[in-house]
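Left out: one protein chain. Kept in place: all the others.
Order as written gives the chain letters A, B and C; numbering starts at 1 within each chain.
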């Protein structure tokens, strides 16, 4: 296992960070998050196509960079830090992962489009009241048409391509399907997301035309979820770090009682504890990214990363508000945007309690 | 419900506190805790007989004071504060409670002896691997002789009278039995207790002669355990308060870096949090004592009191060591004696997790 | 003439019998209250009161409640504004302001906090400078409730920069409806806008609007804050369960609606412990042992907090010395709210990702998740609260001060 970034990885990290800082500052995010697609398409193309980040861990034959999942996670960490609000996570990570896991020629033929940012995609895999496995999937396909409902679909309203997990009838097995964003029978409801920087949709499918890309099963689904957890954990570590940095910056300038609040033990100790939690989460997220091909360890590492990162980010965001005092509770102050991301990410893909339990089960206990 | 002590209760509290402070200081406890009975019999007689505390909530016709359980709990709080190490808890509270709950003429005839401190008693109701109900009881009686083993018996080696819960054969119902401390077939093993101020014994009964005092059942057992929890919770609140007072005293005199450590925010905030936990626990313990006759509320209140008091005491004892720094970790410093009591009391009668669950169940959830 | 409980009860009952009319006009009725002394019976006879000892006020209130008689205007900062002016104002100021505060005809706001002085309230840098027959005010205040409705504001401003910080402030009444005073709403992270920012640009205050001596502002502000705390304590648990019949109640309700609007999200801020069990049942998480632990912890904390408050009250009522239990409420509420937030998150699960009408409980859960962070900040952060508990209740040594000497030289934002 590698415990330090390589020179190339450090460079990747810094390049992405610089781009996001200069081109996607939070002021820009505030502007675009309320726009109709909810993001700035140009910036997304800059990142995905111009900077070549559209399919970092996708094989070169699909137009990807052929790097490892670690590099994808490095990019996500910076996006979490900057609260980047484009469809990178949904399209270039989740959808790309699903297509790679699908593994068929049919699924691969879509990859090039996503990797090159010709189209945005998302994946609809959660249903109301669903557990984190396939047993709760009610969406079903028969004769190339899907009926059912999907919830919590990232960027679902704006995506050009929608991947759907559904039960194939009459066989009863599961499949990965592709729908055009404008497919007949596909009804997209934008729902108001607590995380203002990540659009959510609920999809209703009524005899919606869909192309079956690949078989799907619990094994593939587990793999998909694990990779999603690892990606999200890295993104959350970036967010948590930003919250700590923001708290440090504010507490070094805010003066009360003739001293910076950062010189007070109460604030110092809060920050030291934030740091410890963040570094633990960073270790977990960093290492988990290296286990994506290790069947026996992957789920364990993914659950650890998700649990540690959720707790670290939620803690950091809450404490960042607290350290800012009243100003931290205002709409104008940016902290709440990360707090919203933290809260949303905390429960997405299962909360920490779920993942701690899952961790022990993955250990065989 | 009464939320403030009456003038009489305040006086009782102060009288007991003064006696313990002057006659049972921790230096005295250190002396007697390693002696053979593990306590000073004279002091116990002073408390129980001379001060009339031997059976506070026992009816006057048995020689008791005929007061409520609240008064008993007020005394116990002071005993916890002072880390009193006599058999008051085992004999004058647990054993007296069992006899009162037993309720028969046979059980009442022993009461006078306990209340007047003519004899010390204890009750053996826990067996290895037992749950907190009767289903795990393996001790069984046939023809007036008991066979089996009992564990975690407070003052079991020195008690003149030992009460035992056993299964009556051949009926299969349960009974409360009395054994003389020197009964044939009763083998008493002193076991080393983590709490140096509370002697523990393991009892082995081989055809030991026993007198059946009363029938026993889940209902009575629940009542007995609830009352024990409430008593212990009040004792723990006293211990926790002592830990806070000790931390405050030390931190107001200990100077580091040219200032008392009590002027540092880290120490201040620790103490404020200790206080909050203690006052919550005190509220729970104080109120629970008033629910002993309320069948529908008693278990809920007992579990709440036990859980809150365990956590408050354990927290206070740990923080008291921490605030004392290195000196707090030495044998000579008294803090560890309370820490040991806190740890021991934390698990006795079920830990906080158990009682939180039990609380919800008692709420009908 | 000595007041006794019997006499009070008899007199107020008689007076109400003769005067109370549920269909009177609100302002008219309150003017009657002010004239009679029954509106503020603890106040001096020559200032709208009856010189009645504090201990007998509950008797008056009971009699008012018995017939559902409306009292003086109490919403917003009125009571503590009036108490401050009574205590520190001169007769001319009392004459000008007290009546219309308590009839509700004029609305007031409090201008203490500033962007640069939050926890450190005495760090005020809004300046008032005397120019001829006026004071000229420049600076910024924040967290001002109802500033956009207010006719007058209680202003704490710095008038001397060369003395220690607590000695250089002066207390004024400022006319809010003037050029030079700009009010902007301040939107919170939960979407509500309960508070305002107030900008002063050469705003003008006539000389006789200074309250108490120049440099005495901190002392006057302490009076205001003391009455604010008292009112907060008294308010807890006071509300009519249902509105009786009569036109006066409608007028009263209108008044309340406007001024209590800023507080509509306050229950969410406290985490809505009352919903926790139902939510666990509704989300089918009540059989999850881990959720059960958190839920039990929440319920226990909540119950213990309530009992702790009742212990404080019982001790007060028995005349026993105030124990530590009376100072823990604010900190306790903060911890309870955070635990409630935790319970709502783990019971609601994925639904916590939503906000607005389609979200769980029509967005109520989201509002809880976004409001609770305020409770450990507003009205004194948890950290300040712990300092107060440590220093005032536990008697721990104060932190050495670094803001002594002339305020001009004190390090500030």
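FYI, a contact is a pair of C-beta atoms (placed from the backbone, for glycine too) under 8 Å apart; a residue touches a chain by one contact, two chains touch by 3 or more.
Keep in mind it's a predicted model, so treat the numbers as computed, not measured.
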item: Visible contact partners (per top-of-document touch definition) of the missing chain; value: A, B, C
item: Residue among A:62, A:281 or A:302 that touches the chain left out of view; value: A:281
item: Contact set of chain C toward the excluded chain (per top definition); value: 288-290, 293, 400, 402
item: Footprint left on chain A by the chain that the document does not show; value: 2-4, 248, 251-252, 259-260, 262-263, 265, 267-269, 271-273, 275-276, 279-284, 286-287, 304, 307-308, 353, 356-357, 359-360, 363, 365
item: Contact set of chain B toward the excluded chain (per top definition); value: 126, 151-152, 189, 191-195, 200, 202, 253-259, 264, 266-267, 318, 321-322, 325-333, 335-336, 339-340, 343-344, 346-348, 351, 353, 357
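Keep this in mind: only the chains that are shown with their structure count from here on.
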item: Greatest separation from chain B - chain, by CA centre; value: A
item: Chain A-chain C separation of Cα centroids, rounded to whole Å; value: 43
item: Chain A and chain B, separation of their C-alpha mean positions in angstrom; value: 53
item: Residues of chain C touching at least two other chains; value: 383, 386
item: In chain A, residues with contacts to at least two other chains; value: 264, 266
